[in-house]
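Have a look at this one before I ask anything.
What follows is part of the complex, with its chains left where they were.
So that you can tell them apart, the chains are marked A and B in the order they are listed, and the count of residues begins at 1 in each.
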Amino acid sequence: MKRIEIRTTERDEFVDITPLVREEVRRAGAEDGLCLVYCPHTTAGLTINEHADPAVAADILAALDRLIPGDGPWTHLEGNSPAHVKASLLGASVQIPIVDGDLALGTWQGVFLCEFDGPRTRTVWLRFLA
Amino acid sequence: MKRIEIRTTERDEFVDITPLVREEVRRAGAEDGLCLVYCPHTTAGLTINEHADPAVAADILAALDRLIPGDGPWTHLEGNSPAHVKASLLGASVQIPIVDGDLALGTWQGVFLCEFDGPRTRTVWLRFLA
């Protein structure tokens, strides 16, 4: 299984991993099928959204912060419950078609690692199915 | 890769695409596996929910509008940031088992294209894996 390592620098941050995922798909020589991008963390997630204008990612992060304010109340004692909630709202994986050996994304789409409890070193797993 | 085209008529709208997806699965002759339904847009998404009573889709749309009100504040200048947020909350794909050449959905389940920035012509991609 392929692994991608990502160093995040903020508490909440979207990191565009599209070029890294695309490179692994090409390197794997997968012709047609599906790419599973999997996040093995519980305070980070994955999403697909516009990556042309970085303001879109910033707006999604700000909206999530308004939805899940830090003051809770929370029972989990580590203080990062909002990060767990955001991770479940966005999800732990994305699935993308592979066509002719390349990721088949829409024109404006990119793949983001969604950090909600950084900064940390995160890993993303890749799985190709024909 | 199979493509389905959908013409939406409202800004926010759930379009039941279950019959279209089912027809493509049957036509593809896929026996057992998985159907990936993929939305290549960043202001629309996909979800699986009840399609017997249209009031359910209306209630989900209204709840999303209450969660992500239009007044933000937003930094993305196109004015459709709520649509991007809703797209990430619901997700860009759904995965459904294929059993005996047919979609294996639960009794009340249907597949919806979720329009959040319409009206537009949308495309949905289908991928079958055995």
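Heads up, the rule we're going with is that a residue touches a chain if its C-beta (ideal position, glycine included) is under 8 Å from a C-beta of that chain, and two chains touch if they have at least 3 such contacts.
Every value quoted in this text rests on a predicted model; they were computed, and no experiment measured them.
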Oligomeric state of the whole complex, in copies, if 2 are shown: 3
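FYI, only the chains that are shown with their structure count from here on.
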Per the C-alpha centroid definition, the whole-Å distance linking chain A and chain B comes out as 20
Note: in the complex, chain B contacts chain A through residues 1, 36, 38-42, 67-68, 72-78, 81-82, 84-85, 87-89, 91-93, 95, 125, 127, 129
Contacting residues of chain A [partner chain B, same complex]: 32-34, 47-50, 53, 55-56, 58-60, 62-64, 67, 89-91, 94-97, 99, 104-109, 129-130
